[in-house]
Structures are given as structure tokens and as C-alpha cells.
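Just one protein chain is left out here, and the rest sit where they should.
Chain nomenclature is as follows: A and B, assigned in order of appearance, with residue numbering initiated at 1 for each chain independently.
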Amino acid sequence: MSDTPSQAQVKSILPKWVRGPQDFVGGIALMAIAVFALWASSDLQGMHGFSFGAGTAPRMFAVLLLLLGAAIALTGILNEGPPIAAYSWRGPFFVALSILFFALAIRPLGLVVSAFSSFLIAALGSHETKWLEAIIVGACLTLGCALLFPYVLGLPMPMFPRFLIQ
Amino acid sequence: MELFANLAHGFAVAFSPMNLLMCLIGALVGTLVGVLPGIGTIATVAMLLPITFGLPPVGALIMLAGIYYGAQYGGSTTSILVNIPGEATSVVTALDGFQMAKQGRAGPALAIAAIGSFFAGCVATVLIAVLGAPLTKLALAFGPAEYFSLMVLGLIFAVVLAKGSVLKAIAMIVFGLLLSMVGSDIETGASRMAFNIPELADGLGFATVAMGVFGFAEIIRNLDAGSEMNRDLVQQKITGLMPTRKDIADSTPAILRGTVLGSILGILPGGGAVIASFAAYTLEKKLAKNPSRFGRGAIEGVAAPESANNAAAQTSFIPLLTLGIPPNAVMALMVGAMTIHGIVPGPQVMQKQPDLVWGMIASMWIGNLMLIIINLPLVGIWVRLLRVPYRLMFPSIVIFCSIGIYSVNNAPVDVILAGVFGLVGYWLIKHDFEPAPLLLGMVLGPLMEENLRRALLISRGDWSVFISRPLSAVLLAIAGGLLLLAVLPALRAKRDEVFVESES
């Protein structure tokens, strides 16, 4: 998905006639998504005879989204609207990193290691975090998850790193 | 009366200590599964299916049914407390439920959800017993054309429930529809926008997108500088645990209407329960004296959809019990459970397996009673959870969601995708786009496209089937009327805005 522009950049880029930057940028982004979808579905078969092809519905919805995006962007030009809201980088970055780490670690490293590490990575996302407390709670949570998911609910998932088992 | 004899027989079966225990286990597991974000009913029933091998068939099915409707109770809990709908049916509950929680009224929201569910469950159970067989006709009267029209109506509901701009809500629905196109084409099997990723071959999972745009996005936004104040405020404001007399008075009509809508729509195979919860919400918003309260913590906005989805969860057993045809994925698993036990459900299952059918019907009522007894005291515990400092709460939610999403298909890619949708959701919030219409579009998209294509295949490309079939025409007419109602005030507002420039 497209990069989220920061407030400062947008202010300098957007010309004065954009009166509702929030809507304007939102609409443009939706149009970009629609164009991307049109490209991604361009190899699919269209209508053949009276029946839909694989690509008919995706392209139909993509065109519709393109039009709606344009309309929203237009509202951003015509109507006074709120400015682009401020983004912070710390929360999104560490939460995303924590999720990514979990996804990559769960198979090779198992539930215990990945859950505990991800907890701490996510905790980096807030400046309120107190580390001793976070480590204790993270450990308890990991223990709880390790009992709850594989045993109580019977979900098949690795518990410990592979190299330890073999 | 044959009915009373049947019901008496059913209760005799259901009240055996073994079956009561099964029912209790089912209700407990269901509540747990519903509360844990990510882990859906389908996955749980599938996982627990093998465990039921060693049990007698009636007990096994009572337990599986308990998990199914137990999860409907539990599913509202995360919607209300942390804005994470675990099931498609509890997306709407999050709209007002979470707002109530923010205002310190999580207790009444959770309690009214449980009470509404209980009432709806009781009514729907009676309905199954009394009218199960005749209602079956409804399931058969719905062909592809009718389904398509119903889906159109469902999408209009999503427009109406939007609290902000109608244009943006429609854009979000279409975005959801577009996302639902990812996967395999139903007619040709061609891979659509899946980029050769095997995990995308069957499309984006509901849980993946819902966890992303609701759960992760909410967390990320709460970490924004300046939002600590709001959160602390929530924690201080927590007031009573139980609904006040006014809450009950406000909710009663909503619960009644939600139950009726849910009971009817639940019978329809595929998507019935989802549409039921949206329809119930929309109806309340339209009937309300002050619709602007909706989306800002109106208790009817929790009571109506929760009653509707629980009623629908119960009545969705009707096609299974009378036709032997499973109307949704969970029911298909139930059929699997029966098959494993050597019972192949069919149109004659009521006559051939009275123990099973009536035992299950009776157990539903008992199960609902157990669920309310379990859930009302839990309200206090859940609300206390809100007092956990956010700095500890949010990493925990991240972990629970990650494990939950991973467990659905054992696919790490799903977890990554949920993370991506978390960032998308954060961006949507920043641009004032609502995620609820997006999710509804995603759920209804495939149903709409498939039924449209089926209808056109059967009619050989004749589009007039949608208006020449009476049921379909009525549904489309309602959809058109609702759209007008939704758009007109917006247009009027626009016109006013032109005159009153300095509004905000």
C-alpha cells in the first residue's frame, strides 16, 4: 500500500486550491488503489457471451472505486475540510515489526520464543512502557498462551525452537 | 399435542447428566473462543470435531452446537471492550459497543448484549420447534436472483449505518468488494489478484482483515501522541456494571425487533446472520427519534444486532434439521460430525433421529440459560480488564491477535497480511474512512458476485430476472427506498452547506 505521507510534506506539496486535504488525499489514494486493482486484474478474462468472466466483477468494482475516489477528491477541492491528521511513526513501526517478527518466528522458533519477543517489540511502541513490568507481564502472558492455545484449545502449533527439539 | 410430546422427549434427552455436561462444556468453550480474537467458530468446531469421536452422537452435537452459539455470546465481548469483532456478525456491535466502553459503560453494553442474546435465543428455539418445517420453504424459495437482491439490500444497510459521509461509506463498501475479489474465480477457477501467493488463492480471510483494520489499527492509533489522556479518562469513568432501568426500557423494543429480523434472516443459507445484524442496526437507526446518537454509544445499537445475530445463529439450524442441507460452514462441520457418527442428515432426520433433533433443540434453550448465567458475572471481570494499564494491554492484544490469526490456517502470511491491514486501517482512520462498511463489503462481495453470475447463467443473460421474480423485486425495491432515504438528507445537507459556508 502507498506510503503514508507526513503532515509537513503534504502541507508543502498540496496547492492552495485544495480546501479539504484529508478528503483530497484520501480520494487520490483510493483512485491509486483502484488503478492498481485494474492493473492486477488486467490479465483476467472479461465478459464472454451472457456470462461474466473472471475479470468482469473485479474491473467493475475497480472502476467504481476509481469514480468514487475521484468524487471524494473533488469534495476535497470544492469543500472546506479538515487538514491531514498527524501521523506518528513509533507506534505503527513497532507494532508492525512485532507482528512481522511473530509471523516469521512462529514456525522456526515456536510459540514461547516468538510470543515473548513480539510482546517486548510491541512494547517498544509506547514511551510509557516500564521494562521490568513489561518483562514480567510478557512472561506470564507467554506462559498463559502456551497453556491455552495448544492444550486447552488443541491448536497444533510448535512450542519451542526446532533446533532445541532435534 | 405432538409438539409438546416432542419437546418433552427432547428435554428428557438434554437433561441427562452427560448431555448437560456436554452442553456446559460447549457453552464454556464457545464463550472462550468468542472472546479470544481471531479464533473463529469454524476453526474451533473443526478442531474439536475429532474430540467428539469418542462421545455419543447426541452429546457430541449438543457440545458443538453449544460452541457455535456460545461464540456468538463471546464474540460481542471483544467488540465492546477493545473494538475487535471476532466474527462478521459482531462488526456492528463494535460500532456502539466500543463507544459505550469509552464512555465507561462497558458493563451495561456487555450485559445488554447477553440479555438480548438470551431472549433472542429463547424465542428462536421455540420458533425452530414450532415452525421449523414450514419455514424451510423460505430457504428453498431463495434462488440466485433473490440472493443477489438480498446482498444489494445488505450493502445498502452498510451505507445507512455509516455515521459520517455517505460518499465515503459507499467508497469503503466498494473497496471491501474489491478486496473480496482476491482469490479464485468461482466459475473458471482463475486466480484473481492473488500474485501467485498460495495463501491468497482462496482470498483474504475475514479474520485477517477484521483484526487488521479494527484491532491493530485501533492499537496503533491509541499509541499516537496525545491519546493517553483519552484512555485514562476511559479508565476513570467506569460506572455501573448493570444496565439502568432506562437502558432496559430503551433496549426492549430493539431486542424484540432484532429477534424477529434475526430469526427470519437466519434461515437463509449463507450470509443470513451477517445481514441480520446489519439489518437490525439499520432498522433501529431509522426508527430512532435521534439517529445521530448511533455510532456514539447508543445502547440500542448493541442490543438489536446482538439479539439478531443470536436469533439467526439458532434459526440457521432449521435448514440443517429439516432439509439436511448445511446453510453455512459451521453447519457443514456439524453434518461432518453426524457423518462421522454414522448419521447422514437428510430431509427425514427429524423422523429418523428424534433423540438427536429434539435433544439438540432442547439443549439450545438450556445452553442459552447456561450462557447467561456464565456471562453476566463475567461482565464484572471483563470490565476490570479495562483497568489494566494500556501500556501492558496493547502488546497483549497484539500477541493474542497474532496467535489467533496464525491458528486459523497455520499460515504466517495471514499474520503479515493482518499487519498490513493494520497500517491500512490506521490510514483509513486518519482520513475519516469507516472500516465497518469495508468489512461488510468484503463479506457480502463474493456472495453478491456469485449469485449475480449464477442468476445470469440460469437466465441466459437476461437481467430482468431480478425484477420479474417477485421476492427479488421486493428486496430491490426496499434497497432502493433505503438508499434514497440515506442519500436525500446528505444531499440536503450539502445544499445547506453551500449556503452556510462557515459551518465548522
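Basically, a residue touches a chain if its C-beta (ideal position, glycine included) is under 8 Å from a C-beta of that chain, and two chains touch if they have at least 3 such contacts.
To be clear about the criterion, contacts and distances are computed from a predicted model.
**Student:** Identify the UniProt protein name of the omitted chain, choosing among "TAT-variant-translocated molybdopterin oxidoreductase", "Xanthine dehydrogenase small subunit", "Transglutaminase" or "Tripartite-type tricarboxylate transporter receptor subunit TctC".
**Tutor:** Options "TAT-variant-translocated molybdopterin oxidoreductase", "Xanthine dehydrogenase small subunit", "Transglutaminase" or "Tripartite-type tricarboxylate transporter receptor subunit TctC" narrow down to "Tripartite-type tricarboxylate transporter receptor subunit TctC" for the missing chain.
**Student:** Write down which of B:P56, B:G143 or B:P291 is the residue touching the left-out chain.
**Tutor:** B:G143
**Student:** With the missing chain put back, one of B:L287, B:V344 or B:L484 would touch it. Which one?
**Tutor:** Looking across B:L287, B:V344 or B:L484, the contact with the absent chain belongs to B:V344.
**Student:** Which candidate, B:A133, B:A288 or B:L457, sits in contact with the chain we can't see?
**Tutor:** Only one of B:A133, B:A288 or B:L457 touches the chain omitted from view, namely B:L457.
**Student:** Looking beyond the chains shown, say which of B:P134, B:G164 or B:P198 touches the absent one.
**Tutor:** B:P198
**Student:** By the contact definition given up top, give the residues of chain B that touch the hidden chain.
**Tutor:** 46, 49-50, 53, 139-141, 143-144, 184-191, 194-199, 201-202, 269-270, 319, 323-327, 329, 331-337, 339-340, 342, 344-349, 409-413, 416, 446, 450, 453-454, 457-458, 460
Criterion: only the chains that are shown with their structure count from here on.
**Student:** Hey, how far is the Cα centre of chain A from the one of chain B, in Å?
**Tutor:** 23
**Student:** Mind listing the chain A positions that touch chain B in their complex?
**Tutor:** Its residues touching chain B are 1, 4, 22-23, 25-26, 29-30, 33-34, 37, 40-41, 44-45, 49-55, 57-58, 61-62, 64-65, 68-69, 71-72, 75, 79-80, 82, 84-88, 90-92, 95-96, 98-100, 102-104, 106-107, 111, 115, 118-120, 122-123, 125-126, 128-130, 133-134, 137-138, 141-142, 145, 149, 152-157.
**Student:** Mind listing the chain B positions that touch chain A in their complex?
**Tutor:** Listed in rising order, the residues of chain B that touch chain A are 29, 32-33, 39, 44, 47-48, 51, 165, 167-168, 170-171, 174-175, 177-178, 181, 185, 187-188, 190, 192-193, 195, 216, 219-225, 228, 389-392, 394-396, 398-400, 402-403, 406-407, 410, 412-413, 415-416, 418-420, 422-424, 426-427, 430-433, 445, 449, 452-453, 456-457, 460-462, 497, 501, 504.
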